[in-house]
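With one protein chain held back, the other chains of the complex are shown just where they sit.
Think of it as A, B and C in the order they're written, each chain with its own count starting at 1.
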Amino acid sequence: MEKKYWKSLEELKIDYRPQENQGENLPDKNALAELFDDKTISSNSSRRDFLKLFGFTVTSAALAASCEMPVRKAIPYVIQPEQITPGKAQYYASTFFDGHDYSSILVKVRDGRPIKIEGNTLSSITHGGTNARTQASILNLYDDARYKHPAIDGKETSWEEINGKIINNLNSAKGKGEKVVLLTSGIISPSTRWVINDFLQAYPNIRHVVYDTISASGMLLANEKSFGEKIIPSYSIDKAELIVSFAADFLGTWLSPVEFTKQYVKNRKLENGQKKMSRHIQFEAGMSLTGSNADKRIQIKPSEEKIILGTLYNLIAAQTGNTTFNSEPCKINLTSLAKELILHKGKSLVVSGSNDTENQYLVNTINSMLGNYGNTIHIDQPFNHKQGIDKDMEILVKEMHEGKISGMIMYNVNPVYDYPQSELFIQGIKKVGFSVSMPVFTEETAELCNYICPDHYFLEAWNDAEFKKGQFSLCQPAIRPIYNTRAAQESFLRWTGKPDAYDEVIKTYWEKNMYPKSGATGFYDFWVQSLHDGIFEPDRSSASPQPKIELTGLSGIFSNIQSIDTGIEIQLYENVSVGNGKYANNPWLQELPDPVSKITWDNYAAVSPKFAEERSLETGDLISINKEFKLPVLIQPGQAYNTISIALGYGRTTSGIVAKDVGINVYPLVRTDNKNRQYYLTHSEVKKAGSGHQFAQTQSHFSMEGRPIIREASLEEYLNNPVSGNEMHEEVDKHNQTLYKEHQFPGHHWGMSVDLNSCVGCSACLIACSAENNVPVVGKKEVARNHEMHWIRIDRYYNGDVEDPAVVRQPVMCQHCDNAPCENVCPVAATNHSDEGINQMAYNRCIGTRYCNNNCPYKVRRFNWFDYTMADSIKNNTRDPEGMTLDLKRLVLNPDVTVRAKGVIEKCSFCIQRIQDKKLTAKLENRKLQDGEIIPACAQACPADAIVFGDLNDPESKISKHFSDSRNYHLLEELHTLPSVGYLTKIRNTSSES
Amino acid sequence: MIIRHNPVFHSFSRVIFFTIISLSSTLTFAEDISEPLGNPDHSENHLNAFSLKKGERLFYGLISLGENMPSCASCHYTAYTDTLNWNPSAYDIAGSYSSKSIEELRMVLMEPGGKKMTEVHAGYNLNDEQVELIHAFFINLNESQAPPKKPVINNLFIFILLHIIILLAVIDLFFTKKIKFKAVHLVVILAGTIWITKTVVVESIAVGRQKNYAPLQPIKFSHKVHAGTNGTDCFYCHNIAERSKTAGIPSANVCMNCHIIVREGTNSGKFEINKILTAYDNNMPIEWIKIHNLPDHVFFSHAQHVGAGKLDCAECHGTIKEMDVVHQVNDLSMGWCLDCHRTRKVQFVENEYYETFKDYHAQIVSGQMDSLLVAQIGGTNCMKCHY
Amino acid sequence: MYVSPVREPLIKGGKNYSKVTEDITRPILTKPGKLWFFGITISSIAAVIGLIAMFITVRDGIGRWGVNRTIGWGWGITNLVWWIGIGHAGTFISAILLLFRQKWRTSINRSAEAMTIFAVMCAGVFPLLHMGRLPLAYFIFPYPNTRGLWVNFNSPLLWDVFAISTYFLVSLLFWYTGLIPDIATMRDKIKNKFIKPIYSFLSFGWKGSARHWSRHESMSLILAGLAAPLVLSVHSIVSMDFATSVIPGWHTTIFPPYFVSGAIFSGFAMVLTLMIVARKAMNIEQYITVGHIESMNKIIIATGSIVGIAYITELFMAWYSGNIYERFAFYNRAFGPYWWAYWIMMTCNVITPQLFWFRKLRRNVVFTFVVSIFINIGMWFERFVIIVTSLHRDFLPSSWSMYKPTLIEVAIFTGTLGIFFTLFFLFIRIFPVVAMAEVKGILKTSGEKTKH
Partner (left out) sequence: MNTPYISAWFDDDEKLLSGLKVFKEKGIKIADVLTPFPVHGIDKVLGYRRSWIARVGFIGGVLGAASALVFQAWVFTKSYPLNIGGKPFFALPSFIPVTFELTVLFAAFAMVFAFLIRSKLGPGAKTEIYDERITDDRFVVLVDINENHSEENIKKISAQMAEAGAMDIKIKLTENK
């Protein structure tokens, strides 16, 4: 990539006004100067807008008469790269992996700026799906809280100097034979592993320890016991007709949620004649995203998992002719479940999110007895991303403490924040001779290290990945590094004494290892094709091995099983937004409402209503846990009694301004037990310790109040009568009368359909929408005042018993009603209907009466309460606590979408910019539009393919078929607003319950 | 274009220049003393204030360069001018030559390579000292001042004055009654109000509009020469207009396709073309000034209008082919856009995309309708342009 | 001329024409008392506070108010409707009572009309202020522009613009044409040579010619005929802001008459509040007698009863419609989180005015004053209940939320009260508070002197 490549931006819609006092925050001048130059963009366009606003006032006319327009410049390339067309977006295939989540992606680059991440449909793992964290990762690129240059003891230095010093240290340690440790997260990049191997060979005194923030050590060890290999098998949830999950949040955070969501919904969709649906049973304490989607959810305490698994084992073993063991049975009657499982032999799946080796071993044996291996579980394509064995880390910390470690190199880990005994780690690292960290973002661990060698962000770097064995993908830079950073791999190469560039290393590695498998003629073609596709998946044999597990050591496990009173148990979990805390400094993620609790900008102690009543706790009260942790309480229907669920990933201390002091860090509550870190705690002491905490919750009412908002039916009812649960739609249709002639839509009539059966509530659409449409972040205080700005929201309702409710979800965006109540009331006609059935909103015409919002029955319109975006003409009134208007962060804005000013209404536009773009493409190519060509951001991000968009005028389109489906209905259709958004009823597979 | 060779005019202009210089030096006196003359940064520059003054005089022709020889400044302007001067301004030259050696400047002045320069500079015979003085003047010019800007007439004063007069008229009409004839009051009030209203309305509408905007560009690029005389196709340079949102300002390498050979222009000689070469060699982009600006909330795509709509460039940009300095021909107001959308026919039959409009398509095929206007297929929808 | 012997005199104290002039012009010709200075200071301080709050709102955005994504209108529009309602009494008194030949109106119509104008001005502040982009407020006028855009004539908010501005202008015309003869009186009374020309200018050259009087009278009568449906239309149109929407609790056909009677109800309450104080403070108790107060109280019973019936009808219709959203909306009003607002409204508007059935209470000035304050409060809460409780829990429970005003909103409301009273205080020092010419016209028939 040549330097000139990013030289200039032909045109920018946003204006980058230089801000005062930001000199120190500005990234490395050289790199950014090439990206954009303040001089090149008009520096005071605000004045013009200001005058425009006051156009008709007397004084300004006089001013206007005496002032000039600001000069705007247009700066072309010196040498224009052939493949770049200014004003048109390019897409580069790449890979998102942060040590936890994986997605094969396309990066949308517009005039040199990556502005959006989209799923790569070619990937056989993610199939074009993404999740919220993947979508939001684009914003981290422009995070100000990154390490901007190499530093020694906090002082800026050059790469030469830091290399020299580190190599000296390494060599002296090597000479003395001292222990040096390389601490990394699980590495899925084969070429990185290659580079690290070289590095380890060059310094044989270095030991490689893998530390995963959220450990899967129990599973690795159990599989080692079962199959002799520390692996995490992959799953085919789509092949499972019965899924039994023990607290594995596989739709939200567990292992590979995007892939699992794709698989999960595949056999829950009732379209194209599909009549079958999987059945999902979830055992868990806290209401997880997965649990809230289950057909049946059983509340258990985390510690009860073992006894339940034991009982289940015995029940199945008894029927399948395997050895049974004597043990105490659990309180829950599992007979029917066991029967069901046996009925679905080979087509069922039992998974557990536990990090207890024994639990995982029991799960393995159950799956084995059910013959699921080879059918729904594949040990030949294991996941590579979790490799850490907790014992290793424990030993390491102990050694550090004892002063046995003379050097540490850390890559992609932040144990000072997320290691449970972080105090020990901190004391330990102080005793280590030299410590090197290769962080991307400002973090707690790097702050304590002698040497900071900042790594590129993945959008700036070359990389490759083998997330699942045999399925490779590539990661290519979409922008030149913004700061003075260096790929970690290159650091390793330098320390090994190699001058190679890492991209060359990847090429070499691929030439050696992947190219031969491809059958392509010529490496160049293969390489270009792989880069283009972003993936390389050599043909795999479809037959999966069906290993038999020797049932050894089970008696030992069963002897441990006993039911005792464990008191109050605390369950620690990752939530869908900030995950393990690595991306906590991302304002989009912080403002993402939790799919279950709808709380933003906080973690909290979720307790069951009964528990709260007994202790007279209310939402917003504070409780102390083990006298140490003070957390706000949330009464969460569906929470198991006597358990408290708390999300990890909050309470960062060293991060950017966004994550700082948001929530409480509960990693210290994780305890090491039975060799592995356990994410629950028994016998905790809980006391009320105050009240008055203000949650920023986007939805406070849980009940549908008996209104036909989300319509549902059981599978049985549906099979008997396809309109079941949706009888009202027919009724409304019958009475669909109008006094006057309806308007015609001569060309297109855009419509959207949401399958409530597919939508799991993962909220990827929310972030995708925010990224695509420049939706502002407003901060906790504003969300608490119900001023959130998301154009799409996911409504969540409970029904049934408050202690054990069923959960339903519904994404709601602008319904684009053909008889829109909002349009009638706008005094200035700023919102009206387009000839393509879109409820248009002209921001620049809006005067902000909010009448439209009042009159919207769906309440999908959003008002710019303050100047969130710095687009306002009045100065010094910006409300941007999360720094979204910093010059750097504004680079993420989509130049095709107006940045809305203070005082205007905005709302979902069906991604009109995408519609217009694709229409134009069709016109330029002299052809008709294809169905499915236009995909709004939400639909594109959806890993469940729950959202379908298309032309209702085309009878062959997918959307037309959805609209004529018996399950289709419109929200509040009895109001005769004629929405262009349809919903397909939710069907629950509760039929096989007896 | 207007090179003033008239000797009478010339001596007159000397007087004018002298007056301007002396005036400006008195005006800038206050600033001068605030900045110490012996600036340590410039102390190595051995040229003193006297020789600078001398160089300046030489440049403005106050020291004769020979009989009937126009001064440098008569072609190389230092003041603002409304007319296009193909010759590089003094600031332009200062920018290019202050960094070069005296010898180079002498070479260019005395033995120019270009045809045009040779013609114009014939007869000038500067000695080495004079060249050095002029060089010093250039260095000083380059460091000291920004190029002159178009003077701004301040309406604010008139505006306030009128308000005061109207107020006085009102007071006198009812209270003081100094003037007997009430018609006087009425005329003053009426005329004043009309003028104020007119200003307010006209100026308010004009806020954000740039009709007839014709800024001076960093390079005196003539569309008349390129597109008119030489007949270059618009799309040769603006080659992405048919497929991208922007028409694209050509990158320097596009210029170089021709200018690798064409090194001297008809009007400006070598000086302007050299700027491209410099930019290209130094890998520095040319910072053109954007003429056609739309507000941020307007989405305009050239691809839609030129690529799909098959509009001719001139329909919006005017006869660029006849413009030496491009100016904005239309006001680019929303009303102007709508007027066109309401009257323009769609490429309905030609483009297969429009088959989506089944009814219209059938009507056109059967001859019930002969054409379709943009407005009929949603050309006046808000979200055609605003999103 | 026949004079009913049963009726009590409308003007007490045996006035003659010049006594009337003297009594009414006295507050203008003499120096104001301490009470006046005290009053105007307090009210102008409130006005300044309000103006500061308004400035903050415009600078920072509507976010400074307590409104949110669910409740787009809070105190702002509540205050608008309240003020507009108050602004109904003046024109009602002068127009409709004129048409009905109610002579007692002459004593109160001037100040009631002034109150109307000031109230409409205060009301006008809110629709402007609640706009997110106040500087672009001129967009709501259909003026020719280079964008080729017009306004939306379907929008009730636009109808409001026309209705309120027409109402304001016509009221102003009505008030001012009525004032002209009185200003002429002032002109002839005032000796100060600086102030006299001002009154002279404002008197439009009135000389009292019989021909002018004749035209003036017939114009007043027809203006009254025009203003009468206007009064009814303004609040009808304001009510359409709600009635034409789809929100349960708003979407009600009963709104126009209900709002109009409510407006007259609250307007009379405000007139009473002001007049009871003013008659005392300005020594015009003989012009605004207990008889006047009683007459107004009778209108209050009538309109209050209509309002009460409207409330009950609404409840009945909600139940009878069988519409679950409608039913919930009204249930929620009475028993939801804002129950207190509903019951304040019910008590103040429905129960208290019924006490006026007792003649004693009706003629008790102090009691009337207290009730008028109650009604003012109650009618404010009526609008609050309609706007906030309908919006805060509408169709989709997912968007339900609560509304709490911020200090800024309170300050703005206080500010408009300040502006209102400041203007009223200025008014009573500048213009005659009782229509002298009209009172003189009825002095013979309704004065105390002729009765005895």
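Convention: a residue touches a chain if its C-beta (ideal position, glycine included) is under 8 Å from a C-beta of that chain, and two chains touch if they have at least 3 such contacts.
These numbers were taken from a predicted model, which means no experiment stands behind them.
Considering C:Phe38, C:Phe55, C:Tyr138 or C:Phe204, the position touching the chain not shown turns out to be C:Phe204 (whole complex). Contact with the chain not shown here comes from a single listed residue; of C:Lys103, C:His216, C:Arg363 or C:Arg429, that residue is C:His216.
Listed residues C:Ile52, C:Met121, C:Leu134 or C:Ile180: the one in touch with the omitted chain is C:Ile180.
Considering A:Glu82, A:Asp153, A:Glu742 or A:Glu956, the position touching the chain not shown turns out to be A:Glu742 (whole complex). The residue from C:Arg26, C:Arg59 or C:Lys189 that touches the chain not shown here is C:Lys189. Touching residues on subunit A toward the chain that is not drawn are 740-743, 817-824, 829, 832-835, 978.
Where subunit C meets the omitted chain, the residues involved are 16-18, 21, 142, 148-150, 152-154, 156, 158-159, 162-163, 166, 169-170, 173-174, 177, 180-181, 184-185, 187-189, 197, 200-219, 222-223, 226-227, 229-230, 233, 237, 240, 436-438, 440-441, 444.
Convention: only the chains that are shown with their structure count from here on.
Between the Cα centres of subunit B and subunit C there is a gap of 59 Å. Averaged Cα coordinates give subunit A a centre that lies 56 Å from the centre of subunit C. Here the CA centre of subunit A is 50 Å from the CA centre of subunit B. Looking at subunit B, one finds that residues 205 touch two or more other chains. Annotation for subunit C: residues 149 touch two or more other chains.
Put simply, subunit C touches subunit B in their complex at residues 145-149, 197, 201. By the touch criterion given at the top, residues 152-156, 159-160, 196, 199-200, 203-208, 210, 213, 215, 240, 242-246, 248-254, 279-280, 283-290, 293, 295-297, 299, 301, 303-304, 307-308, 351-353, 355-360, 376-378, 381-384, 386-387 of subunit B touch subunit A in their complex.
Within the complex formed with subunit B, the residues of subunit A that make contact are 4, 7-8, 10-11, 13-15, 39-40, 45, 48-49, 51-52, 55-56, 58, 60-69, 71-80, 85-88, 746-748, 830, 832, 834-836, 838, 840-845, 871, 896-899, 909, 912-913, 916, 919-920, 922-924, 926-929, 951, 953.
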